[in-house]
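Only a single protein chain was left out; the remaining protein chains are all shown in position.
Should a chain be cited, it is by its letter among A and B, assigned in written order, with residues numbered from 1 in that chain.
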Amino acid sequence: MARSLFLAIAALGLLAALGTVLARNLVRAALHLVAFFFCVACLFVMLEAEFLAAVQVLIYIGAVAILLMFGIMLTRNAATAEADLSGGWRVPGVIAGLCVFAALAFGINNAVSPSGSGAWSAIVARPALEPAEGVAWKAERSRAIDDMPRVVGEQFMTRYALAFELAGLLLTAALVGAVALAREEPAPGDSEPATAVEAEAAVGTTP
Amino acid sequence: MPPNVVPLDLRDFLCIAPALVLAFWGLVVIAADLGRFRRLDPDARRVACGRATLVGVGLALASAVFLAWVDALAQSDAPRLVALFGDSLGGYFARTDGLIFFGTLARGLAVDVLNVLFLVLLAMVVWMSTSYGFTDDLGEYFALMLWATVGMMLLAAAEELATLFIALETTTICLYLATAFERSRRRSAEAGLKYFVYGSVSSALFLYGLSLVYGLAGSTYFDAIGRVLRGGDAGLAGNLAGASALLLLLVGFGFKVSAVPFQQWVPDVYEGAPAPVAAWIATGSKVASFVAMLKVFVHALGPWSHPSGSVMGPGWLGVVAVVAAVTMTYGNLAALAQKDLKRMLAYSSIAHAGYMLVGVAAASVSTEGPASAGAVVYYLIVYALANVGAFAVAAWLARDKGTEAIADLDGLAGRSPSLAVCIVVLMLSLIGVPPFAGFFGKLYVFMEALRQGPSDTRIVLTWLVALGLFNSVVSAFYYVRVLKAMYLREPSGRPIEPARPALALPIAAAAVLVTVLGVVPGPLVDLSRSVAVPMLTAGRLDVPAAVDVPAPAPPAEKPSGVAWHPETPTD
Partner (left out) sequence: MANDIPLNWFLYFSAAAFAIGLTGVLLRRNAIAVLMAIEIMLNAANVNLVAFWRYGTPAAGAGPMPGVILALLVVTVAAAEVAVGIGLVLLCYRRWRAVDVDRYDTLSG
């Protein structure tokens, strides 16, 4: 049951990814991207990371995809004016992609983890998490699965406190810089006066 | 909070005081610019913003120097530290494990020395930024430069992959934005977009490689990864997943340090970005990326450098050696054809990345152990100082002529003789002519490359050194073109105006430092070597050599001592 569900979601996800990459119309590509994000969120649920799935839906679909839509709409006449797949590069690009996939798949198939858990291909099921004597990580992980928001918060307040602060700084910097760049500029003679929509885009980059 | 959670030691924040000061000061500069400076006329506003930023850099520098003093004291005279700061704080500073924030970040003299270097370079770059008006968003511009520096400092100190990744992204995202800040020219926006596209593709590849490393090793800590890989008997032979991970990480770092074949963005971005931003990409970002690369490749992935003892065997040593050879040759040959000063500096910085990659390769096989990476650290310091000065020259041209052609320097020696001498010193140091510091940088890197045990690696690295010497000769041709323009040609059009102090001071300071470090290289070399050892072994200092034996339970009165692996005692 779980396996067939996985196969269905994975197939949908890969089709959506292909659609994103191949669609000539950018709006359609963005909609495919939303579907792909959603399939990845479903995979997170199957991996028992429900909190991450919620974050994925909220941020990727709620913010990233909307922001991309804004970008597409604001550059609309340029985005839809021409066929955008580059002709000469099409065949080498596809071959490169296939080669990367073949190398990765071959590597994954033969990979042996040096940490002692054996070959990746031998791991057919997730480790059981019944508490056992002398294996602290099992209890730790089952707590992380059952109570993920709390454990994420604990981790960000202790072990990863610095990474958390740095992520805050990164978002501030991106916000300040993107607003400064996308703001309507007073310089005359530069193509066209910025429209109200563009001012709205500057606001749109802030969340 | 449940009882089994070890709380964060708030004293850890004292050890990153320079980064905290810079992060906060970015907001101060924006607020001051919005509130007060915006009413001034453009020139006064620029100088006011620059001065306000310099105050913050000065504060951060003071805290970094203070921490360096404390950490030097911890090594030499720990009891005095306890006497000075009391039991709690003094005992904390006297700790020798060198790790804070649960092992995700390094502290100690090595980090402090690099922080001082970043702040000195940043001060020069900020000063240079006040010399000409390229943007209206001054507060935002200076804030982004400060925040990029925060990212660089933490990137150079990171000991764990999640921290490394977020620090790397903070640095590069700030620099993408700063690159596009030159409002008056279209090429700046184009350079910003180009840098962004190349940069985010390479960081996506890097992240995928990182996820494979996490899957293979089961940990994100450099030291733990190194221990796991050393324990695995198979090495890299037949491990295509490990090889893919290595190559993907190499793409990520290759992009940041501008190694061939990931160098396409470099000339365009350096040419299009405002000169101070280009200077900061070429120096600060490169120094931080090389330090992080040394840590990841030598410390974490060191067991994979040449697992079967031969250089061309399954490992990264052969790949890095080939990349180094191609990078320095390509950079030097392409620089020969350049007429634009910033483009020439871009190709020369690619070539210098090649020399430093020789040092990275050497550090993994040198019989000297981790101290051999000191050669790369010394090279980085010298390279960064000389390059900041050279980009100040480019800023001078940009302010005065609006272009950065080398021909604009014609006849400079007649008009500003003392600055011309300074530029001569910088160029000679970049070529590697004794007695300037660039010579010793190359000398030490090449010496480390020759100091090898196994004979197979010795042959390959000897060839690499020979190629490096040949390349140094080639590089002389294009650096000398600058000197020829200054001394032998007459100005064809309007001659260049004399430099303002904002430009003259960075050029002169860089030239003086490069000369002093060249005449007396000893102290800095010793310092670099002592910096390199904790840089590449942090985490091993307090962990017993026998791996996988959990560390002893922390002593009750000092819970923060080994708090970075609180669960090991139970496991």
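In the analysis below, a residue touches a chain if its C-beta (ideal position, glycine included) is under 8 Å from a C-beta of that chain, and two chains touch if they have at least 3 such contacts.
Predicted, not measured: the structure shown is a model, and the values here were computed from it.
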| item | value |
| --- | --- |
| Contact set of the excluded chain (shown chains only) | A, B |
| Option touching the unshown chain, where B:220, B:289, B:366 or B:528 are the choices | B:220 |
| Missing-partner contacts on subunit A, residue numbers | 1-3, 6-7, 10, 13-14, 17-18, 20-21, 26, 29-30, 33, 36-37, 40, 43-44, 46-49, 51-52, 55-56, 59-60, 63-64, 67-68, 70-72, 74-75, 77-79, 82, 84-86, 89-90, 92-94, 96-98, 100-101, 104-105, 108-109, 113, 115-117, 120-121, 123-128, 137, 140-141, 143-144, 148, 151-152, 155-156, 159-160, 163, 167, 170-171, 173-175, 177-179, 181-182, 190-192, 194, 198, 201, 205-206 |
| For subunit B, residues in touch with the removed chain | 102-103, 161-162, 165-166, 169, 173, 176-177, 180, 185-187, 189-194, 196-197, 200-201, 203-205, 207-208, 210-212, 214-215, 217-221, 224-225, 227-228, 264, 267-268, 271-272, 343, 548, 550, 564-565, 567-568, 571 |
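The rule is short, and it goes like this: only the chains that are shown with their structure count from here on.
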| item | value |
| --- | --- |
| Between subunit B and subunit A, distance of the C-alpha-averaged centres to the nearest whole Å | 29 |
| Interface residues, subunit B side, partner subunit A - complex | 1, 5-8, 16, 23, 26, 30, 101-102, 104-105, 136-137, 140-141, 143-144, 147, 150-151, 154, 162-163, 166-167, 169-170, 173-174, 177-178, 180-181, 183-184, 192, 215-219, 228-229, 231-232, 234, 238-244, 564, 567, 570-571 |
| Partner subunit B, residues of subunit A touching it in the complex | 103-104, 106-108, 110-117, 120, 134-137, 140, 154, 157-163, 166-167, 169-170, 172-174, 176-181, 183, 185, 187 |
